[in-house]
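For this depiction, one protein chain was excluded, whereas all remaining protein chains were kept in their positions.
Entry: chain A
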């Protein structure tokens, strides 16, 4: 290849790259117009799918962690709650979690948090969680589509995700969002 041809190819690369990006943006804008593409719907596609693969350690003194295999082996529904000791809504959510925990078991994943902080946070007024795991790097949360704590998932027996909530849990949410899905799952059996 001659020197000039090589230079021509090199200098054409930026326009090719920019063109590809441009076509992508064009498609996205079109999708946004017709409702097929929503950049804000971060959590939609994980619904009604098996839980993503992961395996996380537990917190010191609070039993073993768990992973996708544990969730898939479940015979009853659980709520999976991502939390962190540094998150203000998580503080607010705790009393509600203890109430909800009486109706349906809750498992927790501590998100980007020092294990000792998480333990102190969970145990301060009694832990609402049956099992707790620690996701220090936050990489598992990425696969779950978690964008900010607290977020919760309803997991049906067999490890299927039936619901994803991106706000602090409350009794209200339990009645209006979670119970109906549980009943639907029962009916569908």
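The working rule: a residue touches a chain if its C-beta (ideal position, glycine included) is under 8 Å from a C-beta of that chain, and two chains touch if they have at least 3 such contacts; residues count from 1.
As a convention for this text, contacts and distances are computed from a predicted model.
Participant: Name the chain not shown, per its UniProt record: "Branched-chain amino acid ABC transporter permease", "histidine kinase", "asparagine synthase (glutamine-hydrolyzing)" or "C-type cytochrome biogenesis protein CcmF"?
Facilitator: The record names the chain that does not appear here as "C-type cytochrome biogenesis protein CcmF".
Participant: Of A:73, A:139 or A:184, which sits in contact with the chain we cannot see?
Facilitator: If we include the chain that is not displayed, A:139 is the one touching it.
Participant: For chain A, which positions touch the chain that isn't shown here?
Facilitator: Within chain A, the residues that touch the unshown chain are 4, 7-8, 11-12, 14-15, 18-19, 21-22, 24-29, 31-33, 37, 39-46, 85-88, 91-92, 137-139, 142-143, 145-147.
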